[in-house]
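Removed from the display is one protein chain of the complex; every other protein chain stays in position.
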Amino acid sequence: MSKLSQSKRFGRAAIATSVAAGLVVSGLMSSSIGTANAAGPKTGGTLILLEHTPKLDHLDPSRIYTGRDLAFENSFFIRTLVAYTPVPGAAGAGLVADLATNTGVPSNEAKTWKFTLRPGTTFEDGAKITCADVKYGVSRVFATDIITDGPAYLQQWLDLGKVEYKGPYAKDTAGQAAFDKAVTCSADNRTITFNLNKSVADFNYLGTYGVISPIQAKLDKGDAYDLRPQATGPYKIAENTTNQLKLVRNKKWSKASDPIRTPYPDEVIMKFGLDEQVIDQVFLNDTMWNAVNFGGPLPANKDAFFQDDKFKDRRINTSDPYSRYLAFNVKKMPCLEIRQAMYLSRNSKAILDYAGGSFFGGTYSTGSISPLLGLDYTPTKVVGPGSADFVATGNVVKAQELMDKAKTSCPADHKKATVDGLVIDVSQSSTLQDTIPINTAAWARVGIKVTYNIIKSGYYSTVLNPAKQNDLSNSGWGADWANASTVIPELFTLEGGFNLSQNGDDPAYKEFKAAVDVAMKTTDRAKQAAMWKALDKTAMERMWILPTNYGKSQYIWGKGVGGAFFWQPQGTLAWGKLYIK
Amino acid sequence: MTPIVKVENLTKHFPIKKNALARRKAGNVKAVDGISFEIAPGETLGMVGESGCGKTTAGRTIIKLYEPTGGKIYFEGEDITEISPSAMRSYRSKMQIIFQDPFASLNPRHTIGRIIAAPFEIQNITPEGGVKRAVQTLMERVGLNPEHYNRFPHEFSGGQRQRIGIARSIALKPKFIVADEPVSALDVSIQAQIINLLDDLQTEFGMSFLFIAHDLSVVQHISDRVAVMYLGKIMEIAPTTDLYAAPHHPYTKALLSAVPVPDPQTERTRERILLHGDLPSPMNPPTGCVFNTRCWKAQDRCRIDEPELLQIGASSVACHFPE
Amino acid sequence: MTRLLDINDLHVTFPTEDGNVKAVDGLSLTLDAGETVAIVGESGSGKTVTSLSVLGLHNKKRTRLTGEILVHSERGVVDVVSCDDEELRKLRGSAVAMIFQDPMSSLHPYYSIGNQLSEAYRVVTKASKKDALKRCVEMLDLVGIPEPQKRVKEYPHQFSGGMRQRVMIAMAIINNPRILIADEPTTALDVTVQAQILSLLKELQREFNMGILLITHDLGVVAEVADRVNVMYAGKVVERGTVDDIYYRPLAPYTMGLLSSIPSVYGKGTGRLSAIPGQPPSLISLPEGCSFASRCSFASQVVGASCATDAPQLIEDEPGHSARCHLALADRRTAGAKFAAKGGTA
Amino acid sequence: MINYISRRLLYAAVILLLVSMAVYAIFQFLPFDPAALTCGKNCRPNLIAANRVRLGFDKPLWEQYWLFLSGIFVGRDYGVGSAAFTCPAPSLGYSFRQNACVTDLIQQALPVTLSLAIGALILWLIVGIGLGILAARFKDSPIDTGSTIFVLIGTSLPTFVTGLLLLIYLTLKNNIIPLNFDAYVSVFDNPSKFFMYFLLPWITLAFAFSAIYTRYTRSAVIETSGEDYIRTAWAKGLKSNVVLRKHTLRAALAPLTTLAGLDFAGLLGGAILTETIFNLPGLGRMSLKAVNDFDLPVVLATTLLAATIVVVMNLIVDLLYAVLDPRVRVG
Partner (left out) sequence: MSIEAVESSSAPEPLLGADEELKGRSPRELAWRRFRRNKVGVFAGVFTLGTLLSSLFAPLICKILGLDPNELHLDQIKVSTGLPKAYLGGISWEHPLGLLPGTGRDLLSQLLYGSRISFLVMILATVATLFVGLLTGIAGGYLKGRVDATLGRVTDFLLAFPAFFMIVALAEPMVDRIQRLGIAQGNGARILFLIIILTFFGWTGFSRLIRSQVLSLSERDFVTAATALGASRSRIIFHELIPNLWAPVIVVLSLSLPGYLTAESVFSFLGIGVQPPGFTWGLLISNSTQYVTNMPSFFLITTVSLVLVVLAFNLLGDAVRDALDPKADK
């Protein structure tokens, strides 16, 4: 299977802070991994993570979907059935058994998956983890009115027949019966079986998500469980207040039962809501030795960190698994020429430069699939370097031609783009003050007018609501695991959980959807990869999204922190491996 | 002859509100509590009393700057008690007021010309020869330099400002003027000038005055008759000479005896009547005769019965035991 | 007689944006024990500034003082103009006390009467609080406040104007000062109350043999209580003499004018008052000659000097009776008789 | 006096009731659907409808208001089935964004804001009044000029600039005040930690206020010094510091009670800027975050709390003033 496998989600923080909307590839996938393991890991001390957003999205394992949060929580206090190996480099993408004793056993053409629980695993209150707990955890995901925001694969894949299951909170006997059939526990309560409605060859990768994790029914408080979930890992939550999350050792956790985690620090504290400038100054002035920057440094400070030898062993600058783009709302902007003109007239270089150029910012996009997805990736030659009309600072001539064409072919849309102005949804970020003028100026060259709708909070829940989404929305996506099946269908089919393009009415959609269905059923991975590549190309030709860049991430940590490396499948540092020198 | 002004049992009470929310009336200040008198054309009625006795309120109520609480006001025989403020407007040219404080009574933002011209403007009257000429004539008449037409009040001294106020009041040749302590804020030497001016104007225009003052000597000088007020009521009203020569009411007597006289020998020899205590609160006046708490002649009757204003010779006195 | 106060050639000026205001221009006076000396004048004549400077209460930053103010205290003679703040402070309250025009605003609204009175007592005597309070009650009783035990705990706003002035007097005399400066003590009061206060002052003076420096504009009050009188006009004393001198034999035209301006309850309310024409001069640009010249009806009769250019000196025309005028003494005597208060007619 | 207090209490209660109604109405009429915000990114109309019922937004406005109001006294139940739970009285609602009873959230935040406000109040009163007195006492001297400059800068520099500069230069760059990212500790648990935690925020917040108070004190002292009763005090032969302390200051500073009380009340509602800059988990930051999250129940509750504090402080200030100024006492 794939060598480079990816993970995750629209990292809200990653996108909001360091990049605004970025660009295409240069091909170089350098992961300058800073590892300064001179003395070797030590136990004890307090690890402090500094973060500028006010809170993690969720703590409830069923609701976690942001890559960063997932990595953090999985590293410390939420164990899942399977997990990624926390080691540097490509090896980190390998699945290992965590709460389970294996990485899942498929049968029935991968329509049935079995996991057996590892003995000796407990919750923080000492209760043994049983299959019933895992099953209960899975059932919660169906209470979509309360348990929001998690991945929706289980709802799509579990074989519930025609019944709509409403989760454990509602009195829903029919649904519960159907669910009990789809997910079963062995007599000894150690083995859990998932019955799927179709073949999913990589279902076990979903096991890295908290949606398949044990939760004690008697301790479940619905949405309030989010405040203080029961720990299954080496740490438990001691304090969760508005400005810090404090983890302390979970005495009930035993090293013997956990093949992955190495809990070095005695305490882990995450500080929320800090000013980014302040965070950077903490590291520049070595004010806190035991701290790590949970996000990245401000663009203006990047040189200070990366040009100075003082930080030689305390920094990482690496490609991250996200593909950034602006999603067109095709319903609102059905005119392909204008969509293409918008792509071509952008000043990609300026935006990438703003994000720090190829060194800090990343590379121009060549499609919707990130190069880190290895097997499924190839430049589409439709957009980005390698395509005919690509000019880094914007192909104004070609764009103007398209605009002129649009004037006759779709006059209403042309008027909308040039007279009324298109509205772009973006989430609030300090970089907007600069990226907006750059983009506005670039599009103005071909007479396209844009205004920005800045959304302060709940960005994705707003733009994912078709009624609220505007003409374009800024976004980013990384594969949930190393298969473009978590990219192309998610982004471009109507069933997909992250379709911002509203492309159902596009003339090419029907054919596209049919091809996706075929690809999903294709079990030959190489064949499937070829199909994803082709579909990626179609999506670019139809310009359902306006691709910007494949990004990079930077991390900085204090003098006293050791063991930092980039955890490729999670797209962040391997938090659980950090120790205090 | 019809009196210019006649008031019958005039009352003015001010409600006291203690609290904005409840708007409850906590009580009444009985500033003027049933006074009656009349003023003949060309006559000056002096009105004296200590502060808080209600003389200013009386003056203002008579020309309806305050709405009376009770009683009747007749102006030239017509009942103006119930007349609305707008209907009152036509009467305004016939009755005027002169104020005590020459600094507060002139709008500091207006020129003298504008101040004195206001009566013409407001009453929509165009005097012969135009407003400006009329104003300058008036200024000359009250002893101001007509060239100062464009100056502002702050450029004048107290006495001059009082002249400006007087010019404004007489602009429409009113028949009746309430002069509310017109000289008490002025220095002695200036005070005499203003008294003389008022004297002259009365002679010239023949208007009636209600001359309010606390200074008994000034009142004596200018009035034909004098009313003495105490706690909202008239204690005694009499022709000036009678009142000063032979006061009937103990309060009048005490008041007169308290006035210091600029004559050392008199001061050394005369007997003083010293009143004890202070003026009672007008919110809660004593029952019976309001003066009984300070009166040396007070008997039980005085604390129960309120004395009527009764004629004794040319005087009217409200006392059970007049002298 | 015991000399209590000597003021010699006192000049008070304060600089303003428009020029120097000469508020007091060469004032000299004396005060002996048991007597009342009045300074009488109209507004702006400099009388209040004089009273304040005796206690050093004038605004020191804004005011320039020259001359001598010699206070004869038990500890010796102190010149208020030149002594230091500490010496001045020790004079206040104990040797020289003062009562002010407006009893409404002269008491601290936030402290009880007892508190304020005993403070005045204790600052000089260092008595205990209890003793001081006892003394306060005595003093309140002395100045004629009924129920002093109860009222000593009350606050100024609970007192009427007359009562407050009594409190002020009690506060002033609580340390038996030798000099009492009364600055318009009755101006803000009603006549009946004014009479009470004046008689109280006279009574207390007799009892404690104080020297009272009375500042007033009211010639009636002066006639009632003063022994000697200084008439001030535009910062200068224009006439000085005993009270009878001033009222019955005035020698300065201004004094005559003043006397004749006043209507009197005992005089005949006949015809016009003889007013002084015009306005007092500006203290910033005083005329070169006699300040009163422009208003003086005798200026034209002066021989041998020009009222407009030569400033007259204060000359003792009769023993103890001085005036500032160029007009021949005989002429002034004749005029004075005409303008004199209608003496003895009452 | 009791009569006066009870009438004032009644008035305060009426105002609060009106304010709560107004706030409730304002936020209900806003153009967004609170239920739509509760279901994350997988929102579908049936989910929204379900959440509307779950959170009680389906009921008529007056009923919602009544539930809210009664919740304050008897607590309130939320949710259905096994996910049901109760926010005990006094319940100010339930935050579906933070999954917690609003009362609990406020309980966490209030001590922080209280500590911030009280500390800053003390600091700015000391600095403001002290400097104001000095400036008045030594009028037109270099001290006065210096205080004038302080006043001008203090009143023109926005708080967020002051705060950021202090944080970066005093703490991060020069380590004059040690960096403190620790969580809030109560003054009773660890005074020195508490002190260090709040030192910078106090300074920041007090900076602007002390400038205002310096200005006020200076002019009040100068004005009062010209009062007749101060002249009386001098005439008694009191020492100058007694005149200043006992007579001038008492009268000059009494009205300051009102000013300080209301400023303090305003801060208790949340020193939004200071709390944001220093990342203090107080009411201000909580409410700002709630606003950004459209976390309506929290917004509602904090607004009401802030209003309550203003009204109550008004009451306290009036009563306090009556104690300070005997003239007001009669009421």
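Note that the chains are named A, B, C and D in the order they appear, and that numbering of residues resets to 1 at the start of each chain.
Throughout what follows, contacts are C-beta pairs under 8 Å (C-beta built on N, C-alpha and C of every residue); 3 or more make two chains touch, one makes a residue touch a chain.
This is a predicted model, so every value here is computed, not measured.
*Asks:* Determine which one of B:44, B:69 or B:96 touches the chain that has been left out.
*Replies:* Of all options in B:44, B:69 or B:96, contact with the hidden chain holds for B:96.
*Asks:* Hey, which of A:436, A:464 or A:580 is the one touching the hidden chain?
*Replies:* A:436
*Asks:* Contacts of chain D with the missing chain: which residues?
*Replies:* Residues in contact with the chain left out: 15-16, 18-19, 22-23, 26-27, 30-32, 152-153, 155-161, 164-165, 168, 173, 219, 222-223, 226, 266, 269-270, 272-273, 276, 284, 287-288, 291-292, 294, 299, 302-303, 306-307, 310-311, 314.
*Asks:* Which chain B residues touch the hidden chain?
*Replies:* Missing-chain contacts on chain B: residues 14, 16, 20, 23, 29, 31, 51-52, 54-57, 60, 63, 65, 88-93, 95-97, 99-111, 118-119, 122-123, 148, 150-152, 154-158, 165, 168, 181, 185-186, 214, 282.
*Asks:* Contact with the hidden chain only, please: which chain A residues?
*Replies:* Interface with the chain not displayed, on the chain A side: 276-277, 281, 284, 298-304, 306-307, 350, 353-354, 356-357, 359-360, 428, 430-434, 436-438, 440-441, 451-452, 454, 456.
The rule we apply is simple: only the chains that are shown with their structure count from here on.
*Asks:* What is the distance, in whole Å, between the centres of chain A and chain D, each centre taken as the mean of its C-alpha atoms?
*Replies:* The computed centroid separation for chain A versus chain D comes out at 40 Å.
*Asks:* Which residues of chain D touch chain A in the complex?
*Replies:* Residue positions touching the partner: 36-44, 47, 50-51, 54, 79-85, 96, 98-100, 105, 108-109, 164, 167-168, 171-173, 175, 179, 181, 183-184, 276-277, 279-281, 285-286, 289, 292-294.
*Asks:* Quick check on the complex: what are the chain D residues that touch chain C?
*Replies:* Listed in rising order, the residues of chain D that touch chain C are 139, 227-229, 231-240, 242, 246-247, 250-251, 254, 324-327.
*Asks:* Which stretch or stretches of chain A touch chain D in the complex?
*Replies:* It is residues 48, 50, 54, 63, 143-146, 148-149, 152, 168-171, 217, 220-227, 239, 241-244, 246, 271-275, 277-278, 281-282, 284-285, 287-288, 428, 456-458, 460-461, 464-465, 497 of chain A that touch chain D.
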